[in-house]
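Not every chain of the complex is shown here; the ones you see sit where they belong.
Chain nomenclature is as follows: A and B, assigned in order of appearance, with residue numbering initiated at 1 for each chain independently.
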Amino acid sequence: MSTINKNAANVRATIVSNKRVGQYFQLIINIGELATVCKPGNFVAINVGGANSRMVLRRAFAISRVSTSAISGGTMELIVAPHGQGSKWLCSQVEGDELDVIVPLGTAFGIPTEPVHVLLVGGGYGSAPLFGLAELLNARGCRVDMLLGASTAAKIYAPMEGKRAVNSLRIYTEDGSMGHKGRVTDPIPEMIHDSNIAVIYSCGPMAMLSAIDSITRGSDVVHQCAVEESMACGIGICMTCVLPVEQEDGTVAMLRTCIDGPVMDGSVVQWEKVGKAL
Amino acid sequence: MSTLDFSTTLGNAWFPTPTFTASGCASSGRELAQFFDLASIGGVVTKSIMSKARSGRPTPRMAETPSGMLNSIGLQGPGLDAFLAKDIPYLVEQKARIIVSIAGETVEEYSTLARKLRAVSGISALEVNISCPNVENRGLVFACDPEASRRVIDGVRRTIGGELPIIAKLSPDVTDLVSIARGVVDAGADALALINTVLGMVINLDTMRPHLGGKTGGLSGPAIRPIAVRAVYQVHAAMPQVPILAMGGISNGRDALEMIAAGASGVSIGTASFGNPMAIIAVQDELKALLTAKGFNSLRQAIGYAHRPESE
């Protein structure tokens, strides 16, 4: 039976820095000891709006990277797109401000026991958790190729340091303003065909994840994707964040993506049933 | 300084504190157990359970609204048998007091659920969620139909016998809440749960269509608190002897005390737990401190206080 991430704790955490990066904001947040139990794929749930806020729900963000230094203690990095009122509020917070955070939450990307060839595919801010993952995979001896895509250059998040752990990186923008013009999923069939990719790790819009699933479906390639459904609580108590997932017995169940996800096996998610009644 | 008697009763069920989870806002209890000891609150009200497993409504199932949210879960759940096999034993093991919420599509389904629950040990009370569409009557919600409400409770009462207290959970979306309340009390409800969510809708301006998969959803959270306080006050005024479990936007001890003063014997905390998993503990601690500061010796003394004449 799936349960909440056993390391999850509700803490007050101080913002160490907040920098604008393209159309995103990079927040470094001090979470002390908890940084050591965060894994690539995990996410956090943050209260937004302050004391008199009309926003009653937490916002979910993927942990992009963690670092544990002697000086600042443990920190985590978030890459936040100023989307609606809550994420905009978060982006407007400054160094020294305190946040109410539940961390770490959800499942993590599974790491292969063998040094296989892997492909990491990120859409928009979905690339954030992939760099930390790349480091881990690289350290395990995997060959790590990466594809990043977005509608336009300013929405590509690809930090310099992050690229070190990657063997190849190709960027796609729909308007051609950076890298290749086209969709990030365009080169995947050829890459699968040409090389021996064992696992695709993906994070980004649901349409991208679903497109990757159509490509890998029927092949031997494992597809681990970090999904994104509207979440009211992030801790498994509201049942709003569900996706239709095929069970071992062949039935389809609505699983909570905050507990059984965000990282899920793409081949069991019933993409065509998302947003439909079962 | 005397210590406060913080205990309460709903029908013949006794609870050491008056603070409960709200049905559907605590899943099976396991998740919140990571944040506090389930035995330390008044009790866990389980997600409304139906006879068979249900996958619920399509996503998106939520929309945030000013000081509130809409949900359209559609009573997703594992069905009674799985619930009895997995969830109840877990809660019993945690020494949590348990109020089982049941839901049905027919009067018969409610009775069937009651029959199966009758023999289960470790349950303190049944909450009967009648805010469900009645498939035998054009999908009209039971709680919006005085006669159907009455028949559901009557069926459960007959089945369950006098053992377990029955708490009938009512919808605020009615013209005359007091008459519905009277009907279910006459039919055998020992207590009332007020209020379920208020029917609402949000339009997604990108698609220009209803945002929720289920189109309409239930409004909860602080936005509806004044509606809930009014409902509790009205019903307590009409039937001061009937205990009320109040819910609707309670987020802190002051909110809880408003409900108690309006006539509630206990409070359920739903949406507030989504923003703060420790909300129930906070409500409990703050309510205790407030009652003590105001010089009450027991919770009981504060119940319905707002109905006393100004001169007292």
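The rule we apply is simple: a contact is a pair of C-beta atoms (placed from the backbone, for glycine too) under 8 Å apart; a residue touches a chain by one contact, two chains touch by 3 or more.
Here the structure is a predicted model, which means the values were calculated and not measured.
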{"item": "Stoichiometry of the full complex in this file, given that only one copy per chain type appears", "value": "A x2, B x2"}
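Methods note: only the chains that are shown with their structure count from here on.
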{"item": "Mean-CA-position distance for subunit B and subunit A (Å)", "value": "36"}
{"item": "In the complex with subunit A, residue positions of subunit B that touch it", "value": "24-27, 30-32, 34-35, 47, 55-64, 66-69, 71, 73, 76, 86, 213, 221-222, 271-278"}
{"item": "Complex contacts: residues of subunit A adjacent to subunit B", "value": "1, 3-4, 6, 8, 10, 47, 54-58, 86, 100, 102, 229-233, 235-244, 252-254, 259, 274-278"}
